[in-house]
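Only one protein chain is missing; all other protein chains are in place.
To keep things simple, chains are lettered A, B and C as they appear, and every chain counts its residues starting from 1.
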Amino acid sequence: MPPLVEIAGLTATFDGVPALRGVDLSVGRGEAVALVGESGCGKSVTWLAALGLLPGKARVAGSVRLDGQEILNAPPATLDALRGGRVAMIFQDPASSLNPVHRIGRQITEALALHRGLRGAAAREEARRLLDRVGMPDSRRRLDAYPHELSGGQNQRVMIAMALAGSPELLVADEPTTALDVTIQAQILELLAEIRRDTGMALVLISHDLGVVAETCERVCVMYAGRIVEETAAADLFAAPAHPYAAGLLAALPPIDGPRRPLAAIPGGVPEPWAMPPGCPYAPRCPRRVAACDEAVPRLATVAPAHRAACIRPLPEGAARELLSA
Amino acid sequence: MSVNDEPLLHAQDLVRRYAVRRGMFGRPAEVRAVDGVSLTLRRGQTLGLVGESGCGKSTTGRMVLGLEMPDSGGVAFRNERMPPPGTPEWRRLRARMAMVYQDPLGALDRRLDIGVQVAEPLEIHGIGTRADRPARVEALLRSVGLRPDQARSFPHELSGGQRQRAVLARALATAPDLLVCDEPISALDVSIQAQVMNLLSEVQARTGVAMLFISHDLRAVRQMSHRVAVMYLGRVVEEGEPDDVLRAPAHPYAQALVSAIPHPGRRGGRIVLKGDPPNPAARPTGCAFHPRCAVAAAVCARDVPALKPRAADRRLVACHVAQGEAAPGAGLPRHALEAA
Amino acid sequence: MLRFLGLRLARALLTMVLVVTFAFVVLRLSGDPALLIMSADAPPEAIAAFRQAWGLNDPIWQQYIRYFAAIFRGDLGQSMRDGRPAIELVAERIPATLALTLPALAMKLGIGIPAGIHAALHRNSFADRAVMLLAVAGFTVPSFVLGLLLVLVFAVQLGWLPSGGQESWRHAVLPVLTLGIGGAAVLARFTRSAMLEVLGQPYMRTALAKGVPWARAVRRHALPNAAIPTVTIVGFMVGSLLAGAVVVESVFSWPGVGRLLVVAVANRDLAVVQCILLLVAATMVSANLAVDLLYGVLDPRLRSAPREATA
């Protein structure tokens, strides 16, 4: 049975500057996969490219299959049908992602009309039910509210309701809680988990916060400079990361308990897209760097069962633990 | 670093009110951004101020620095009252305290190179001579991990982390006694955040500067602070040692805040608050947290709890239930819980 | 909502008062009105009589009050040249001016807005660059140069259209074209930048992510948002319906309000000038008021209080 979504060799360039350098990723039916990385690593661009949401001047190549059917650069009619219908997306800043001059109800019923042919009172009633479903207090009155009359958390709930309108098989959440306070973030993450349990919908969570990802996703892909550098089950990644970058990210995270010591910060910064180092892009910052690292860009190879990493000297099982606790 | 018990700075019952117009044409409502906050800063020590957006932590930071005058209450720096902003004494005092900003690019002048901007405080306060200033600047840049040759680069040519280092170098130019950092790392990437946090700790160890570290990220506050104060809607609701507050938070809001921290290796068992933080212009009666509190009792909706040491472990907490003055209720009826 | 209207109405009235005061003060500052109106060599007694008749010897503030009262009564003084009430003279000319400016306004809206939208939707295409170049030309070529060129080509060289006067509709074609082309260019450029701004907004991407086809997303989501800034410049164009054609009316010797103003200024016929000044101010102020009301309708953010933006 082919995975729900299969991305292979996806590349995207803007004015000759590559943002994605060959991404391979698959999402199983009902699975929760995380895409983690620092700003500029291409985690959002991956899914915007897959769904054809990039601005006109982006050059996108490679393959994106939904249920085996190729959708990359598909004709607009096909894309319109599957966007919101089979694959829905929500974004980081809820306040600016909603049309400021349309009421909330109208923005939800628009999706209902497109994908479930609901009109008028039936659509409005279904929109109210969706708002209840996403935990919006006093949903009837909120149908007629405008986005600027709601808080960040409430606007994000509206976005989720809009996404559920087409009862999609996959929800892509692009940093859904980054702009929210930590207690509201907890509410939204809880809501997403609930929805997955009820509808069996697959989830792709894009985030820069390892903690957020750890709790909500089964599998994690770590991205660096436009490429996936490690892909494994969430538990394995946090216990024993194979790629030095993933280990570095974990060590840089301030611990929540235990003695307080200086953090193992990763030196230097992310290389610029137009000034990439020759071989492995992480080499200049990597403590395990050897001459061979600069020869070629390492491929995503299996280092353990269901555990892949793009490094010619991945961390052995035990090594990661002491690197983390050192 | 001698930690004399004489506090460097003491702020007592600070209150700051803003008249905020509700919408383009609504009647102006009064918002109490800070409603009676007291705190003490000691040389070589860091006080962490944590809370969500709108809790008044940034306003408190600006009042501690004297950038804003409190409507009531006062700030004493080395036992002298903080002079009103703009006066000559106030300008002289700027040499003794400095601020690190959330957006380093915004705090730097786009048209001047880093060397000139780091030297500016030296010129303003007449420190050193024209001859030895370049050497001082080089030392300052080196002390924050920047290369001397980067003195000639402009802010937009540096990365986020390097810009923050430049802001810090400028702040340290007059060897201040107090450093107020308002969300210094939230605009940076995870790996760069770690670099800046390490740098701030090194600087404190080396110079003994007192620090007020303001952030919404409890993990960062724990990493940096010797004492931590949790704020909610303009008031401090709990204060204590970071490890104690994190391991066993006393105030219900602090408990929710700690349990909401997303952390690898933690699976579920989280307290999820209902509704949104209330509207500061329509502040709930009594304890401002009672509409969202799971153990709220009747008294909580009536009397404002004072921040005082708890009998058991001297932990400062502002909560009738946590102080044992009231039996934990089952939270107030549903409608009270719904946000304004 | 009421307070919103009240505020805008107060501002409109304040502007009118400012204009009236401006006219009153400037009139007094420009030397003794008596000497200006009567020729300098008129006998002293005549001047004294004139001063008395116009109450120029009373204290200044009394003249100011009487001046205001006169305006309310619509008595804006007589034209110095032919003694007829200024307001009558001006009112006669209004239909002629509107006969030019209204069709020109229609042309500006009819051409400018669609061209701007089309250019924004097909960014960097040939159409986009053409609209931009035309817009810069429209923005920089003075109306009288454009008018004279049109006369040179269509009236002199080809002889299709008359070069001046107001006898038939054919006389109006060139002036309307002159007004229309310039205005359409400016509006196209403005609409284009407003559309580009809106097309870059995140909610447009949300619409696509929702499955809304591009054409409908533009119509339903982009246009209503781009309309808000565009209303301002359209309001200004409507406001200058009376004032907009001063130069063009002179080029085509079209007997409108603009032509009258130029003649009045040349002859320093102060009453007529004042009257036109107040009339134009009134139209501008009411147009701005209408724009403010339209803002309230188009942009809900102005109507209701935002969720408290916490400090």
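The criterion applied here is as follows: a contact is a pair of C-beta atoms (placed from the backbone, for glycine too) under 8 Å apart; a residue touches a chain by one contact, two chains touch by 3 or more.
Throughout what follows, contacts and distances are computed from a predicted model.
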Inset, instruction - If you had to name the missing chain as UniProt does, which of "NADH-quinone oxidoreductase subunit K", "ABC transporter permease", "Carbon monoxide dehydrogenase medium subunit" or "Multisubunit sodium/proton antiporter MrpD subunit" would it be? - result: "ABC transporter permease"
Legend entry - Selected residue (touches chain absent from view) among C:Ala48, C:Ala69 or C:Val156: C:Val156
Legend entry - Which of A:Gly84, A:Gly269 or A:Pro314 contacts the chain that the document leaves out: A:Gly269
Legend entry - Residue in contact with the excluded chain [from B:Gly36, B:Gly51, B:Pro70 or B:Pro121]: B:Pro121
Inset, instruction - List the residues of chain C that touch the chain left out of this view. - result: 11, 14-15, 18-19, 22-23, 26-27, 29-30, 136-137, 139-145, 148-149, 151-152, 156, 163, 193, 196-197, 199-200, 202, 205, 239-240, 243-244, 246-247, 250-251, 261-262, 264-266, 268-270, 273-274, 276-277, 280-281, 284-285, 288
Inset, instruction - Name every residue on chain B in touch with the hidden partner chain. - result: 65, 67, 86, 91-95, 98-99, 101, 103, 106-112, 120-121, 124-125, 156-160, 162-163, 167, 170, 174, 189
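Note that only the chains that are shown with their structure count from here on.
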Inset, instruction - Report, in whole Å, the distance between the mean C-alpha point of chain A and the mean C-alpha point of chain B. - result: 31
Inset, instruction - For chain C, jot down the residues that touch at least 2 other chains. - result: 301, 304-307
Inset, instruction - Enumerate the residues of chain A that touch no fewer than two other chains. - result: 151
Inset, instruction - Name, in rising order, each residue of chain A that touches chain C in their complex. - result: 48, 51, 53, 56, 76-77, 80-85, 88-89, 91, 93, 96-102, 110-111, 114-115, 146, 148-151, 159, 162, 165-166
Inset, instruction - Using the touch rule from the top, collect the residues of chain B that touch chain A in their complex. - result: 52-53, 159, 161-162, 189-195, 197-198, 201-202, 216-220, 222-223, 243, 246-247, 256-257, 259-268, 270, 272-273, 275-277, 338-339
Inset, instruction - Would you pull the chain A residues touching chain B in the complex into a rising list? - result: 38-39, 137-138, 151, 153-154, 181-187, 189-190, 208-212, 214-215, 238, 248-250, 252-257, 260, 262-267, 269-270
